[in-house]
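Notes for the one structure printed next.
Here the complex is missing a single protein chain, while all its other protein chains stay put.
Going in written order, the chains are labelled A and B, and every chain counts its residues from 1.
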Amino acid sequence: MDSITKIKTENLELFYGEVQALKNINLDIKEKEVTALIGPSGCGKSTFLKTINRMNDLIVGCKINGKVIFDDIDIYGQDIDIITLRKKIGMVFQKPNPFKMSIYDNIAYGPRIHGVKKKSSLDEIVEKSLRKAFIWDEVKDRLKTNALSLSGGQQQRLCIARALAVDPEVVLMDEPTSALDPISTLKIEDLISELKKNYTIIIVTHNMQQGARISDRTAFFLSGEVIEYDLTDTIFTNPKNPKTEEYITGRFG
Amino acid sequence: MKKKFSAICILISVSLLLVGCGSANTSDKTVSVVGSSSVAPLAEYESENFLRVDKAIEVDVQSVGSSSGIKAAIDGTANIGMSSRNLSEEEAKELKEVVIALDGIAVVVNPNNKVKNLTKDELLAIYQGKIRNWKDVGGDDAPIVVISREEGSGTRGAFEEITGLEIEKNDKKYTTVFSRAIITDGNGSVKQNIALKKNGIGYISVGSVDDSVKSVAVDGVLPTEETIKAGEYLISRPFLLLTKGDPTPEAQAFIDFILSDEGQKLVKEHNYITVN
Partner (left out) sequence: MKKKLDKLAELLFITSAIICVLALLLIMIFIFYKGAPSILETGVFKFLFGVEWQPRAEVFGILPMITASVLVTIGAILIGAPVGVLTATFIVYLAPKRIGNILKTATDVLASIPSVIYGFFGLMIIIPFIDRFLAGGAGGNSILAAIIILSIMILPTVISISESSMREVDISYRDASLALGATKISTIFKVMIPSAFSGIMAAVILGVGRALGEAMAVILVSGNAPFMPDSILAPVRTMSANIALEMGYASGAHQEALFGTGVVLFVFIFIINFIFYIVKHKGGVKN
């Protein structure tokens, strides 16, 4: 347990208006590991994920107390540049959402808005990112075709490549396989295991087997609280909290 | 589909036929009134009202132009001829004429315009685009905004005919009003434009002149009922009804109606000058 802490939350609370969605969250997320967030619907795991790159800022009436410390900096502190933060913390969504543009332009979109203009640099980034997402071989001959013509699984890998193209340190994944078929899901899972060599990954999943297969650590969320957070093996084989055990063994949720 | 289409075609033609029959109301006493296209709308209007006075007489108005109207009256192919120009001496010998109305066209400018008088030549030059600045006709140094009426307007026709803006070439009538002139539809619209533009010039029926615009004297004569009746004002013309000898009783009845108070009220409604 001597890995480096990448993200740490301290007494994190989140309110949607009057409703408290997150209660007193204290988590240490380790660098270059896969951390899985599990729990029943509405338990707050997705909400927690979005506090890490401040996507909750978009929601009117959302209020946050406590700290989220990323590389020793409180991301809810003053003088935080959200653009730089989001460049470092990428995100992949539940439903594949490639932009209505070519495969190439989808990947180049991020680098372009961050100022990369040279064609050769963009070409290099596009190829590198697509390779990292295991999709290069499938699309290298049709980079100019519309991304929406790809299959669902390909689209999601493209979205991962798009997130990687701005060179993030952390990748947040919000149930990335829930809209995909089993084969595509397996491909994404393989990809995640590969990516953790270079990236810190936090993944929300509904699928416990998936969590068990790919993650190093698991946090179990219930009603806006973290009930238990430990090594994945421990959570699935020897949970300390009876509620965790109930959930793991499928008695509810 | 094809069948349905032809059915509809038949339906349309039948209804057109019915409409046609409606107007060919048989009547033994018909007065044919033929001639000037300027007088025709007034005569038509008079005849509609005349119908209420005497249902037995049917008036048939045809608009073919003054010259054809005069010829038809001389030939006797029409009971009454209509003309919006004075008769030549020869024509006058053959026909009896009755003036039913006078048409005067006032040249108007913005009330703030200094110019009070224009010669006929100046007016012609302005409308032909040869004079483009008010200072050339005694006004301020400002562009002249020429306003005319739409093609087919009776006022425009009369204005061009009397001032000589309309010319004939190879039996065809051309307008020499320069093509950059602003065209508006209706006396009201001309007035509105002149009232809003300090450099505008336009022409409207004398009957519709009001305070929003200022009439300009043409060759030193202002357009008033008196000067027009006296034949002094240039841009005016009589509306004549012509008969060869004494009119038929029916024709006489129609002429009498037009000259009556009621008939002259209709003349006024058309912004023409009455004759009594």
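In this section, contacts are C-beta pairs under 8 Å (C-beta built on N, C-alpha and C of every residue); 3 or more make two chains touch, one makes a residue touch a chain.
None of the values given here were measured: they were computed from a predicted structure.
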Touching the absent chain when the full complex is considered, from A:N97, A:S121, A:S151 or A:N198: A:N97
Per the touch definition above, residue among B:D60, B:E166, B:E225 or B:E262 touching the missing chain: B:E166
Touching residue (missing chain; options B:R85, B:K116, B:K198 or B:K244): B:K198
Hidden partner chain, residues of subunit B it touches: 4, 8, 142-143, 145, 150-153, 166, 169, 172-175, 179-185, 189, 192-193, 196-200
Residues of subunit A (touch criterion as defined above) contacting the omitted chain: 53, 55, 58, 82-87, 90-91, 93, 95, 97, 99-102, 109-110, 113-114, 144-146, 148-149, 159, 162-163, 166
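Rule of thumb we're sticking to: only the chains that are shown with their structure count from here on.
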Computed distance of Cα centres, subunit B from subunit A, in Å: 84
